[in-house]
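Everything below concerns the one structure shown next.
In this view, the complex is presented without one of its protein chains, the others remaining in place.
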Amino acid sequence: MDATDAQTACFEAGIKLGSLYHQFAGTPVSPDSAASLATAMEAAIENQPHCESVSVDILPARLDTTHGYDELTGAHMVVEVQVAVESHIVRARMDVEDGYPLMRLVEVRSGTA
Amino acid sequence: MDATDAQTACFEAGIKLGSLYHQFAGTPVSPDSAASLATAMEAAIENQPHCESVSVDILPARLDTTHGYDELTGAHMVVEVQVAVESHIVRARMDVEDGYPLMRLVEVRSGTA
Amino acid sequence: MDATDAQTACFEAGIKLGSLYHQFAGTPVSPDSAASLATAMEAAIENQPHCESVSVDILPARLDTTHGYDELTGAHMVVEVQVAVESHIVRARMDVEDGYPLMRLVEVRSGTA
Partner (left out) sequence: MDATDAQTACFEAGIKLGSLYHQFAGTPVSPDSAASLATAMEAAIENQPHCESVSVDILPARLDTTHGYDELTGAHMVVEVQVAVESHIVRARMDVEDGYPLMRLVEVRSGTA
């Protein structure tokens, strides 16, 4: 069966989170450089088709600074993306749950509702 | 509104394609190393939750071998993933269309149908 | 034979350029997002040991904007790094030569000379 527009919006939201995670995982990051990295991640992924907004929060308190810097993983950040396909709006989120980063759909709605 | 299982399956399919693309884009690749890279990409992404199968075909004829090797982009490959969430099965594909790599849903179906 | 400090400085410079390239290759980038990405790349790699400075210039004129954005490759940027090990300073550079990105050592000197 062909995908509906709402399903396509969910697919697009998944692409954004998967792209963001695997493009930037491993990046050297410290409390001082966290903000510029988060800003660049948002602007990079917002370039992708159907992407309305990306919010990345890298939490300095979660970084191991024993050696001055850490390497970015899902454990360090909270990410939220919003995509739109036709009138369908999808929000998805990555956050740590039970000690592991998890990606999930937060909301699927029709913009005209 | 909460996502349906079928929508979640579409979301998961997007995560797989976005992850695969942005994890491996930029990898040095030649006609000789293309097969081992494709095999590793399949096995890596199949680790992800809900992922039933991944097929990666890196086409040697699309590689620029002027300097002996190229760096992997979406223009070099055809990828297909299949994910399952509850009884819902989603297939998604990345291929070149009109000269640019495009990710799209191929099929959304209920496994019990 | 054990490496000299000058050789170690050259090794460290190579690590920085290789890291920078393969961490960020494939990132979605447009003329509007190029500056934030370059800033984040500089700050990220400057976290690495022995790294004194990193300069990244992503040239908007080199981006293919047919679809609104491009994916970062070595063809789009000029990078210079400076590292120091003991009194030895090394500068290295990545730029396009003959149509292909090339990494090379620019200068190896003793800071006390």
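Each chain gets a letter, A, B and C, in the order it is written, and its residues are counted from 1.
The working rule: a contact is a pair of C-beta atoms (placed from the backbone, for glycine too) under 8 Å apart; a residue touches a chain by one contact, two chains touch by 3 or more.
Here the structure is a predicted model, which means the values were calculated and not measured.
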item	value
Chain not shown: contacting residue from A:T4, A:T39 or A:T73	A:T73
Where the missing chain touches subunit A, by residue	21-22, 25-27, 66-67, 71, 73-74, 100
Subunit B residues that touch the omitted chain in the full complex	19, 23-24, 26-30, 32-33, 36-37, 39-41, 43-49, 68-69
Residues belonging to subunit C that touch the chain removed from view	1-4, 6-8, 10-23, 90, 92, 103, 105, 107-109
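By definition in this document, only the chains that are shown with their structure count from here on.
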item	value
Geometric centre distance via CA averages, subunit C-subunit B, whole Å	29
Where subunit A and subunit B are represented by their mean Cα positions, the distance between them in whole Å	19
Interchain centroid distance [CA atoms averaged], subunit A/subunit C, Å	26
Sequence positions of subunit C contacting 2 or more other chains	26
